[in-house]
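A single protein chain has been omitted; all remaining protein chains appear in their positions.
Then we have subunit A:
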Amino acid sequence: MYQPKDTSSYSFVFNRGYCTLYNLFIRNWKIMSESVVNILNLNVRFKDKIVLDHLSWNIVRGQNWVLNGISGSGKTTLAQLIETPKGIDGTITYNFDKNSPLPRQVLYVSNWYHFRNLEGDANFYYQQRYNRKQARDTLTVSGDFQVFGKEKNLDIADADRIIDALGYRELLDSQLIELSSGEHKKLQLIKALWLKPQLLILDQPYAGLDVASRKNLNTLLEELSSIGSQYILITNDSSVPNNVHMYAQIIDGKLVAADTNNHHHEILHELEPLPEFLTEKPVYHADQVVKMIDMNIHYGEKQVLNHINWEVKAGEKWLLQGHNGSGKSTLLSLVCADHPQSYVDGLFLFGKQRGSGESIWDIKEKIGLISPELHWYFDPAATVFTSIASGFYDSIGLFKQLPYSQTVKVREIIAFLNLKDVQHELLNTLPLGKQRLALLARAIIKNPELLILDEPCQGLDNDQTQYFNKFVDKLCANGTTLIYVGHYESALPSCLEKRILLDKGHVVKIETIQ
């Protein structure tokens, strides 16, 4: 049974008579055992698959939960329904504290945030943030905070504290559209912590945060519950706040709760031998895959890349690191031929000066790419099969009839990754880990010269990350060139041999990894 750790209210009680103590105890006990959300017999099916099966969950006021367990078990679905119980089969009863000044609502912060502009228009497109003409359509981050604060009647000073704790200050002047997906998610997190709803649900809050921000997030969450809010974290991470009371998993569509963390690790099958066509060495057009001589990129007044010199030779395995906003994604967009400012002297791709008559498709043909942005803007109508097949054409979705020889390869890779039973499902309905595997398959299907994996494990848990990286090691054994972007803390593939470190648009270190 849950025991309140905070005893201040009891010491206060002792100064009064026994009778008051008793009354107060009863009152407190009632408040404590009263539920803020009570779920009864919730059922969710997705096509033929049962996701939630008569799930019941009593979330008592003041209790903080961690929801963990294997991906695809229904955690995110459940969390979304608690926030917006639309058209549900079952009942969800809310019982917010009417005496509390905190907003009487459940707020869910998703792992994968889709940016909309002021008008609620989500109709942005891949790489749009590099297009100067459209960039000015959106607010700045600080403008966004002001609008939100005014709308919700919040104190700006309070936001400042949270912004600093999560290391967000540097981004205040950025246009919303210039933010990376990880930065957008952090923005949502800050707003949620600022609003302090009575129940806060955070989906994979630690993904994409550095060590300091993680610790600070935990402190903020601990504070939050001391003033009458409470939280549910969806995470398999073990470094959670100190005041988590309960752990739960969804097993076979039902909630299984425990007061200690004993989640089962995902049982991931051993990797089979790779399909034959992926073990062949890629055909290189030049020894030098990327070369940058004194590259500079600016948006208006803001310089995002400063005097970059960098060379990647065929077959090398690079790790690219730097804080959020250090210029990593801009650097990669130059390599992927996505940046409109790449038509300058000093950029050579696959042995050729950029802008010497090649099209971006001539370059993309030699690159396999995964990035949060690509994933984010991927065609919502694409199935697993068509997503993977589109890798042959570097398009975001498949617009062509696939020749037989290519169909065979797609089938082979689908079988290899155990995606056969979901191959005709829409990509974006799968659990995140599976979506990433499918996108990795898309990136490698043509056996490219250069593989670019930009935070490929963002949002994945430890087990999934390990599995993913093992796969990468195996793939790159054939001599593929690799540029891998990974956070300092996250586990990395072991094949990486060189590291380039960016800070505020400068290269601060190039070194060999021991």
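We adopt the following convention: a residue touches a chain if its C-beta (ideal position, glycine included) is under 8 Å from a C-beta of that chain, and two chains touch if they have at least 3 such contacts; residues count from 1.
Basically, contacts and distances are computed from a predicted model.
*Asks:* One chain is missing here; what is its name in UniProt, given the choices "ABC3 transporter permease C-terminal domain-containing protein", "Ketol-acid reductoisomerase (NADP(+))", "Trimethylamine-N-oxide reductase (Cytochrome c)" or "Electron transfer flavoprotein alpha subunit"?
*Replies:* "Ketol-acid reductoisomerase (NADP(+))"
*Asks:* For the chain left off this view, which of A:E183, A:D203, A:D379 or A:E425 is in contact with it?
*Replies:* Touching the chain that is not displayed is residue A:D379.
*Asks:* In the whole complex, not just what's shown, which of A:P101, A:P273, A:G357 or A:P403 touches the removed chain?
*Replies:* A:G357
*Asks:* Among A:D144, A:D203, A:D394 or A:D454, which residue is in contact with the omitted chain in the full complex?
*Replies:* A:D394
*Asks:* Mind pulling the subunit A residues that touch the left-out chain?
*Replies:* Contact residues on subunit A toward the absent chain are 116, 119-123, 125-128, 131-134, 299-300, 337-338, 340-344, 355, 357-362, 377, 379-381, 390, 393-399.
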